Every structure is written in C-alpha cells, then in structure tokens.
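In this view, the complex is presented without one of its protein chains, the others remaining in place.
The block that comes next holds chain A.
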Amino acid sequence: MAELTYRDAVAAGIAQEMERDEDVVFLGEDIAAAGGVFKATVGLLDKFGPERVRDTPIAEQAILGAAMGAAMTGLRPIAEIMFSDFFAVCWDIVVNEIAKTRYMTNGQINLPLVIRTANGGGLRFGAQHSQSIENWAMMIPGLKVVAPSSPADVKGLLAAAIRDPDPVIFFEHKALYPTKGEVPDGEHVEELGKAKILRDGDDLTIAALAAMVPRAVEAAERLKDEHGIECTVVDIRSLVPLDTQTLFREVSKTGRLFTVEENPRLCGWGAELSSLVSEEIFWELDAPIVRITTPHIPLPAADQLEDLTIPSVDRITDTILKSLG
C-alpha cells in the first residue's frame, strides 16, 4: 500500500492502463505538457510521448468527436473535459452520438472510451465551474457513470472504465484532488457497478457519492460520538450501472434511507434511488426517505455562501437528527 493523493491516483490509473495496452490514448486541453489544470495528469506526456498524450485546441466537440471516431475504429481513448460544466458545449456528441450509436446501429459500432472530467463545487469558482452534473449523465441511456470518492477508487475505477467496452463518464471531484488515501500496490482494477459499504450501523443508512462521501462518513462519526446513533454509509460509486442490491440490503437492514447529493435537487440521483426503494422495498422502510441535496439554485461563489449551499457535515447531521425526532 502506498499513500497517494486523489490527483496522483488519476495519473497512476491512466499510466497503468497505457502501459498494458498501446491502444489507450489520451487527449484534452492542457493535459500533456502542462499536466492538466488540476495537475492530475503530470508525467504522462514524458512517459508515453506526444502521439499518445495529446494537447488539443479549446474545442470540446472536437475532443469528444475525436475520441468517438478513434474508439469506433479500434482505439481506447480517454478524453478530458476540463470542467464538467463544459459538457454543455459538447453535449450533442455525448448524448446524441456516443450514447446512441451502438443501439442505433444494431450493435455494429462499439465505443470503448472514457470521458474524465472535474466535477463539483467547493473551490469558490462560481456557478459555471462548480456544478455537479452527474445527474445529467445518469439520465441518458447508453452512458455508464462513475464518481469515485477515494484515491484507491480513482485508480481502480478509472482502470475499469478504460477496460470497459462501453462509454464511461468518469466524474472526478475537484475538491477531492488534494485528499490522500492508501492505494493498493501493483495492478489495481475495481469492478464498475458495485457500491461500497464504508461504515456499518443498524440505525440508518446514508447513501452518498464523490465529495459527499467523506462528509457522510464524518457526519456518521459525529452522530455516533455525540448521540450514539449508528449509521451505515454506502458509497454509491457508480450511478450506471447502479448497485441496487447493495442499496436494498443496507436499507432493509436499517429501515431508513438518507441520500446526500451535491447535485441540485430536481432529478438528482437520489430521486431515482428513492423511487427504486419505494417501489421495490417499501415495506422495509420504517420512515420516509430523506434527500439532503444542494437546493435547486445555481451555485454561489463566496466561501460562506457556497458552504451553506452544498450539503455540509453540519447539515447532514442536523437533518438526520431532526428526522429521527
């Protein structure tokens, strides 16, 4: 085990896969010579050369179109969209082209590609560089959607995404880049579509994603230490495919579900989880499901405002205490 930052785990995951498969290529803005605006891809250009690690112009449709064309002809490209907000300028390629082509062509075309992007808030960047858009991606048939919360998962899930034969949107959380964690030595590959139980408790279940995971864990610790409440925390990790079996099992065990979502409220991923739990294991619930989300607003920039907007440890703890009565 070595301790790595979430940021370094990105480069480690890409390097691991580029070493084992020369069809893996990587493109995006400022990713090669500069090592990425978040410094998550430092060293890849030196290691793999400019034919495999390519700086592009500011042309998001070109970046994703190139990834798609390369994937359909046999490569396994990784494309970076610098901030997930910029998906809005190339959403056609994602939604109409990448997501639908396999189905429309009756399976003639495979698109083994990964789109990495820096998602989420917490860095005071304001409403156009801080959005959590995992729910945009989740609602499109034909896309796999992954959002890791730890360095080990960054490496292992990114490797899995690169090996996956289908298009994967890989949401890195920009507030997590400096965080550290143990990453297994040697080749590390996780399985897509498996949630992870981070804490086991009998009183209630919290489902969280990406940067909301460490907050949920901290809230759970506080609830135990200060109130003796035992929480199960499930890191959802992959929205598509979704590990409903783990979710159902953990909700059935405690009878209560809280979701902690950074996306704005409407149609957030927790709404789908709530719907599934209500439809399929309603009688296992002891109380209504509670969703803790960013309010349905664009994100404000200032420290105090942004901190009050995105679900915080305080808000998670308070909401849970209030619901328990």
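FYI, a contact is a pair of C-beta atoms (placed from the backbone, for glycine too) under 8 Å apart; a residue touches a chain by one contact, two chains touch by 3 or more; residues count from 1.
We take it that contacts and distances are computed from a predicted model.
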**Request:** Write down which listed name, "ABC transporter permease", "Bifunctional protein PyrR", "Urea transport system ATP-binding protein" or "Pyruvate dehydrogenase E1 component subunit alpha", is the UniProt protein name of the chain that is not shown.
**Result:** "Pyruvate dehydrogenase E1 component subunit alpha"
**Request:** Kindly state which of the options A:18, A:31, A:78 or A:93 is in contact with the chain not pictured.
**Result:** A:93
**Complete:** Which of A:229, A:242 or A:260 touches the missing chain? It is A:242
**Message:** With the missing chain put back, one of A:112, A:151, A:214 or A:264 would touch it. Which one?
**Reply:** A:112
**Asked** On chain A, what residues meet the omitted chain?
**Response** 25, 51-52, 54, 56-57, 59-75, 77, 92-93, 96-97, 101-110, 112, 141-142, 165-166, 193, 240-245, 276
